[in-house]
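Questions regarding the structure given below will be posed in turn.
Missing here is one protein chain; the remaining ones are kept as they sit in the complex.
Naming follows writing order (A and B), and every chain is counted from residue 1.
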Amino acid sequence: MLLLVEQFLNGLQFGLLLFLLAAGLTLVFGIMDLVNLAHGSLYMIGAYFAATFTALTGNFIGGVMLALIATLIVGMAVEVIAMRRLYGRDHLDHVLGTFGLILFFNELVRLIWGPAGMNLTLPPWLNTAVEIAPGVYYSAYRLSIIVVALVVALFLYLVIMRTRIGMLIRAGASNREMVGALGINIKLLYTFVFGVGAALAGLAGLMQAAILTAQIGMGENILILAFVVIIIGGIGSIRGAFMASIFVGLIDTIGRAFLPDMLKAVLSPAAAATVAPALSSMLIYLVMAFVLVLRPEGLFPATGK
Amino acid sequence: MNDLLTVRNIVVAAVAGVLLILPIYAQAIGNLFLLSLFTRIVILAIAAVSLNLIMGFGGMVSFGHAAYLGIGGYVVGILAHEGVSSGFVQWPLAMVLSGLFALVIGALCLRTRGVYFIMITLAFAQMVYYVAVALDRYGGDDGLTIYRRSQFADAIDLSNKTVFYYLCLGVLFAAVYLVWRIVNSRFGMVVQGARSNDRRMRTIGFPTFRYRLACFVIAGVLCGLAGVLLANHTDFISPAMMHWTRSGDLIVMAVLGGMGSVFGPVIGAVALLVLEEALPYLIEFVGGIFTSQDITTAREYWQLILGPMLLLVVLFARGGIDGLLADIRRG
Partner (left out) sequence: MADALLRIEGLTKRFGGVVASDDIVLDVNAGELHAIIGPNGAGKTTLIGQIAGEIAPNSGRIHFAGRDITALPVHSRSMLGLARSFQITSLFRDFTAQENVALAVQAHAGHSFRFWRDARSEAELREPARAALARVGLQARADTIVGSMSHGEQRQLELAMALTAKPRLLLLDEPMAGLGPEESGRMVDMLRELKREVAILLIEHDMEAVFALADRITVLVYGRVIASGEPAAIRANPDVRQAYLGEQEATHA
């Protein structure tokens, strides 16, 4: 039972992390109609920045803040230099161009930081267990991830739904020329949105870096999961991304934890041992396939946003 | 006759010529590495040609095409490991399984279009990758060595590197010819029409789904064959064969070479891999004028250059090398 609670919270935490990544992706896709494979690179860069800045300053929170700002800047720079030339083009062009950026960033990181990964050490006050219920302990750090991610999600929702900037963003998605005609600087808006997406990715990256390490290529593996989330949730829909992320996070984590045991109940131990790891990895893709068969447009397609 | 003597056709003939005499040249200068490199180029060219059938002509951009390299390779590797070395069993089985896989995921993926399709093919390929990683019995992440190449009962000896090269080259030329015939046939017209305007195709009476699926399967089977050859060439199989970055490489070859023609991806494969090998020497040469750089460090810069180069090709030379050559005639 305790294990289930722990795995549930882990799944929630992983799902929220996925949401941060997927939110940036779906924002950029929904508003600028841009498919950005290099989103995973920004995730990775956020992690490396955080590891570096916390080591330099000796201060965790300070290092994280600096990393977020740095990732925001890098994101905006990438938008100005490369991305804006891709707007309006075929999606294949986006895929190819941003694939090139992935290669570039992976190599750049390797040259600057070396091929071995980097560790992000947690301060003592995060590196403990917290008693969330009588006798039930959970990692303080993972708990903080859940809290921070939920706060960010709420903040995103409020900004997009309740503020003028959010309105502009939503309007820009449905009618670019109109927004431009209103005198709003569309270019600046796009750069800003891309930067925010990058910062979100960077946040997700640095949060994950403390659990695993910061390493080259870490972005690509989780990027694919983020795309699965968007497909299940419906492209362009932040709400869909939220629901789908939690869903995917829970299924993946709980599946991996309990599937081997569930299989042992049905199959022979030897068969279970071979099939279990493969099936656990496949699980989320099977779910995606299932969703596609039933509802190709996703579970929560964006009607308005 | 002048119609045929375009710059582009001359280049194509030259490339084909180079591929034909390469083993002789390699033997003459005593550089066996060159033979190995070009065997790899030829095999990946087969994969790229198969990808372009669905991508360039069918408009189906699959970011998971390397999965078939893996499936083809793993069938050979697994069977060899279990004691079945006969090519007569391995090769057909590899192609059938590739086709079946293409049939199943094609039926699912082709329900989507555009970027959704790209991402879903990517996701399914990753699924296969993770399955391979989980196969402890067959090496998992570390891979599996193949101790005996596919046997064909003395009809042909694959461990002879020159013989193997010409076999691969034969498959490549056959593949190019086959794809060329398919693309210009009635079937090819349907697939190309569906790429151009699927809605129109259905309105005039074509049930496009089944044709696109058939095309997807053909491409999968062809790439599975390339995987069989790759496993025999490297005497080794590992999940890395089907990592999504491998799929990316295939896409790059097709785009770089030119998606608009059947031979384009061959040019792309040659160009990409030759560049990858030659560039470090070039950098070292240039760098050597000013500083003394180690060749291995220079090799590391390759991805740093390839990345932006790809972006530039996408932005300014969309038709690839083939497109640029064709433009020379038009001035």
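As a convention for this text, a residue touches a chain if its C-beta (ideal position, glycine included) is under 8 Å from a C-beta of that chain, and two chains touch if they have at least 3 such contacts.
Model, not experiment: these values are computed from the prediction.
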item: Chains shown that the absent chain touches, full complex; value: B
item: Absent-chain contact - pick from B:F117, B:Y165 or B:Y211; value: B:Y211
item: Chain not shown: contacting residue from B:V11, B:L34, B:L108 or B:I182; value: B:I182
item: Chain B, residues in touch with the chain not shown (by the definition above); value: 181-182, 184-190, 192-193, 196-197, 199-208, 211, 214
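Criterion: only the chains that are shown with their structure count from here on.
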item: Chain A-touching residues of chain B, taken from the complex the two chains share; value: 61, 63, 105, 108-109, 111-112, 114-116, 118-120, 122-124, 126-127, 130-131, 133-137, 244-245, 248, 251-252, 255, 300-304, 306-311, 313-315, 318
item: In the complex, chain A residues that touch chain B; value: 29, 35, 82, 85-86, 91-97, 99-108, 110-111, 220, 224, 227-228, 230-231, 235, 274, 277-278, 280-282, 285-286, 288-289, 292-293, 296
